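Note that this complex is displayed minus one protein chain, with the remaining chains in position.
Our next item is chain A:
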Amino acid sequence: MVTLLVAICFISFLLVKNSPIDPIQAYIGADMLKVSPEQRAKITEYWGLDQPVMMQFYHWGSAVLSGDMGTSMIYRRPVMEVIGERFTNSLALMLSAWVLSGVIGFVMGIIAAMKKGSWIDRLIKWYCFTLASTPTFWMGLLVLIVFAVWLGWFPVGMGVPAGVLAEDVTLLDRIQHLILPALTLSIVGIANVALHTREKLIDVLASDYVLFARARGKQGMVLFWRHGLRNVALPAITLQFAGFSELFGGAVLAEQVFSYPGLGQATVEAGLRGDVPLLLGIVIFTTIFVFVGNLLADISYRVLDPRTREGRKV
């Protein structure tokens, strides 16, 4: 993991350094004409842009190790602060979508598998396959059209109401602005879990021990509760945790559609406007985020499945 992280830092640093966007121009923006060549040279020197790339990487890397990722050019604040604030917003969004899509997907998968071959199974399967090929942002637009424009139930965008002071924003407001993006993310996120759960449960239902349980007269919910649930829940949970990477990708798009002030939107902004420190910080941060997801998946295996624990002892 450490080697991976270092390599990612290095590669993304190189990529960003080779960008055609001039960092000084991105920093100064429209006032470029007012800046004399001498001042320019000074900024270059101040940022160490005249040194070789390896030296720059070394400086940047050692700063990151001591917890300083530099200052974001767009927001004129330390990168850590921006990421922290944006991430709390995103976390609320991703967490609700994560739980929602996980639970709904899981239940749908179970229903489909228990009624395999019936119309409801076909409906769920069709729905999942279609959703798997739906662009997230298009889904977001549809949700926006239906709920915000036609029905007018929810605000059109932003994380908080416009024209209201930061202190006056209530929790209710925040939740209201959260619902639509979370809904979009969950609608799209369901497919994977549902299909996977369905496959697994069908396998389980075809196994010998279920056959035996059936022979003893068990059926329906009791059968599923005693024999199916634990076997199916495990892969589903693992899959949900391992899907952090996809989740973040979806969040980027959903936040863009709903102009929700989360980390995803910050990523897009940083990319569009050439905010190098922020972009690098986000790359590192998301890598850690995905890594944590995978780690949690591993841990959940240990906690939930007694067999893996036994295996460890032996």
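Everything that follows uses one rule, which is that contacts are C-beta pairs under 8 Å (C-beta built on N, C-alpha and C of every residue); 3 or more make two chains touch, one makes a residue touch a chain; residues count from 1.
Simple rule for what comes next: contacts and distances are computed from a predicted model.
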Protein name, per the UniProt record, of whichever chain is missing from view ("FAD-binding oxidoreductase", "Serine/threonine protein kinase", "Peptide ABC transporter permease" or "Electron transfer flavoprotein beta subunit"): "Peptide ABC transporter permease"
Candidates A:L141, A:A213, A:L229 or A:L296 - the one touching the absent chain: A:L141
Touch list for chain A against the chain that is not drawn: 3-4, 7-8, 11-12, 15-16, 18-21, 129-130, 132-138, 141-142, 144-145, 148-150, 156, 245-246, 248-249, 252-253, 256-257, 267-268, 271-272, 274, 279, 282-283, 286-287, 290-291
